[in-house]
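Remarks on the structure that follows.
Every protein chain but one is kept in place in this view of the complex.
Right, subunit A next:
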Amino acid sequence: MSTTPQRITVTLNATEIRADAGQSVGAVLMGQGIKAWRTTRNEGKPRGLFCGIGACYDCLITIDGQPNQRACMVEARDSMNIEGDFDA
């Protein structure tokens, strides 16, 4: 039935970590215990996943140099560079 997941390596704020292929960027971060990776413009409050399906834009993050990507929508790929407001 289920096969052993392929492993990938991604970089979280310059720290390399291993993750299962097929997970969203949001899931990879949550798997590392990182619940927030953005701070709000006005009050500097932490934000992470909220709607989980691309509607709310709370989980925005920079992926491979491209800002404002939705972490809940982007599938993590090998050698992906993920940068945000979090401690890896």
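We take it that a residue touches a chain if its C-beta (ideal position, glycine included) is under 8 Å from a C-beta of that chain, and two chains touch if they have at least 3 such contacts; residues count from 1.
The working rule: contacts and distances are computed from a predicted model.
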Omitted chain, identified by the protein name its UniProt record gives, among "Response regulator transcription factor", "Nitrogen fixation protein", "Branched-chain amino acid ABC transporter permease" or "NADP-dependent aldehyde dehydrogenase": "NADP-dependent aldehyde dehydrogenase"
Residues of subunit A in contact with the chain not shown: 1-3, 5-6, 20-24, 26-27, 30-31, 35-36, 40-43, 45-58, 60, 66, 68-70, 72-75
